[in-house]
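With one protein chain removed, the remaining protein chains of the complex are shown where they sit.
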């Protein structure tokens, strides 16, 4: 199978052993899968954006700072799999496609201002006609409202993009156009190319193979 | 002033003299403005996308074909201003910024799948903190409904992004997420960086300086 | 075997299914051949050159426009073979050699002003020590005069470069230095590296394997 | 004058306004100087190197992580001077020379494993035949022993490279080959190209022009 | 004026001061001209081609070795004019155009196998619409036969391309397609873009300005 795994930048915020992710990817590759990994920026991204604001950078430049930190996280992960991963982090989708053609794991940070790493991972998944896009986040999966704000939010094992859109619209700010989880651009790509999205949490990294076999609970978003 | 001019790909569909655009840019530059130009793909883009569909390309690849035609149009315009323009067409916003630093006119086609050339021009305008983004399209400006479908559509000399969003939502398909004129990504950038957008038509290319001075009617979109 | 296939830009002028060419290449690769493909520019190239002339571009820039359209055709074909072909179109022979080293099909448009795509394909064939350069054109093969102008032209199944040179010199303009079929640069490369050239027509694309086995009639040019 | 300014990575560790450095550079440029800036990695570099060790990266990869953080700091500073600085951070000395030829401020992080940012700044100073290399560090200048370890260390307003070598050898570990302040590679470059080095501290950033005029105390290292 | 100067590779074969050439270029630039310089390969090129033959390289690779030596000569000249010249040597005409846009002297070695440095210089001259292409060679100018073989060869102050073609064809081997002085590709470019070519010898390098004013004898080739 062709898999795109997107991991939250928060993964890189805590000290301690990060090999759980490289090991998970190694074992997916050994089972015959092809894998692309997309990394977020996390706390270091926020730190640099704060420094950037103190220097009066414009929004595009602030986004670029965040992208560069996400690329640093991507580079760290690429270096941790020297035999498996392409050693360079692509800086655009076209470059991603070139590296992907080498048959190796390609690790991506961000591409361009104005889009979330969720959108980046959807673009990557579309470009390689991925079987699944797996989003590893800080919550267990998709809920009927934000579980961080509402302790009674209900976990949804299966949800269509239409349902998800109305959940996000009713619980997050429409105006901003920057929903968490899946922003409008990611949503558009997922729908137009009918990408199957799985949402799960950081503590399930070691169980991705089981999730793909349906032996472990996670949310699945179905494009409609 | 710093200006971003976005010209519809339809400009390149008809035979005949294309120097009206290079001349307009030359004269804006001679009056002390700095100019970036963004070109659409037009009919040639549609032709290649048709060929691509016959070859079963995925959505990302079809978008890339369209982007490459837009870049071809951009290259044509760059070659037409050998002393004024940077000779290469940037393939990402970061590359655009590098070329822009040379103090020359930079001509852009597209950057990446999943976004319109309107979004590209908004990203460019944000990155250089442009004074105006001028969109040269096939209609006179913004109307209260699509003038191509509704002959009674009313011309709007001034409109806020909030008003425009509700016009587009009520007259175009929400679901698609691919509104004409300004798609959601372009809208988000325009709003977050408060970019002033002017909409005018192809037959006003020779009068851009007058439009900027307010001596010629065109629509202005105000970010709120 | 190592094969270079050069296809006339006219292949991209007509609507309809272009998969005959990608399928032919796939099957040649599956039979153990290594393939490089060179594409011409066709009618779109001529269209852009016309636009360029209206903008007073010099000869070098006009050639670059044609080259960029040939590269667009090359990109289309590369995208149509995502598992087989290198995703990027090389812009020089040195870049071609780098991509070729990946063991994939490499699709080339043009390299530089002042040379035909026939010359490009000869350069590529020389650089990889190709077994055959197959030129797919709009006529059945080599004739004793231009078959488009002379309905009585005689088909030549075998011809030496010396014989071909005298045919072209006597039936085309010497002065121009831009013979059709094989220009002087292509001729020089073919001769100095003793490249075997096969000339056949678009309707034989599905029969390339048979042509290589000598089971189908086509012209062969022998370097002397 | 041509100046290379090297600032310790610790400058980026603390929150708060970083514009003191960009302002200092702006004012040096306005007075007619040409400036290259080299940034260290600081605490973020150390954090990523810690993560890298947990992933068993080799020494070369760990150095590359540190270099990428230094480049991130460089990128932040380049973005803070959009009109003055080249927008890209060079990744090798040859790339630095290409960017430097644009007449702009060029901001450098690191070039390659196995060398300190002091060595990088010496290489840069040599390549542009700089008048001065100014090292902005956490101490006031050069002392007769490490002022961080010895509170009685004596400040040295002037010191030759020969004297400094013997101070560093007697107070730091020879074996390691990684002296602080100036490592052997930096020392070799400084001596062979007779580069004049000024050492001063972070709180003097606003007074660089005065230091260059000799109106402010700082240490000067003279190559012999 | 825009000038392309092509200097024979033999210039780099002898020891001694090479500054005569950089000085000549500096003074042309100071008088308001824009200059591109093209360098040949000389004896070092021949040495590497000999080594390459002993390793059984094909013709394309042997040409690439010669090109790389010509680029080395170009790099030497670029380094000798650090304030005037672009620091990188372009590897294709498109790269040349990008560097040329910087308003600096650009120094070129070679572009691609199968063409002489005379052809490279003609391509460069065409691309920038040069006023003159000055070829600095080992003989005084154009003669009615090869002056190295025929001591009675008559010097020709003025010659058309048509005349020169018949001189070269009658005194050099037609078959080879590799005439000295101007090969067929160079000739084609010179004619189609009507480039004025001046031929002079190494000992006139210090007098280029005088030659351009017609105060010093040299041959001029007129395109017809």
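By written order: A, B, C, D and E. Residues from 1 in each chain.
The definition used in the following text is that a residue touches a chain if its C-beta (ideal position, glycine included) is under 8 Å from a C-beta of that chain, and two chains touch if they have at least 3 such contacts.
Values in this document were obtained by computation on a predicted structure and should not be read as measured data.
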Note: the excluded chain touches shown chains A, C, D, E
Hidden-chain contact residue, picked from the options E:64, E:97, E:123 or E:136:
E:64
Chain not shown: contacting residue from E:2, E:18 or E:196
E:18
Contact with the hidden chain, among A:104, A:165, A:188 or A:204, goes to A:104
Counting contacts across the full complex, list the positions on subunit D that touch the omitted chain.
58-61, 64, 91-94, 111-115, 119, 122-123, 126-127, 129, 176-178, 184-185, 187-189, 191-193
Since one chain isn't shown, list which residues of subunit A touch it in the complete complex.
86-88, 102, 104
State which residues belonging to subunit E touch the missing partner chain.
12, 15-19, 22, 44, 47-48, 50-52, 54-57, 61, 64-65, 68-69, 72, 75-76, 79-80, 82
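Just so we're on the same page, only the chains that are shown with their structure count from here on.
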Check every other chain and keep only those touching both subunit D and subunit E; list them.
B
Chains in simultaneous contact with subunit C and subunit D:
A, B, E
CA centroids of subunit A and subunit D: separation to the nearest Å works out as 37
For subunit C and subunit E, let me know how many angstrom lie between their CA-based centres, rounded off.
30
Which subunit D residues reach two or more other chains?
102
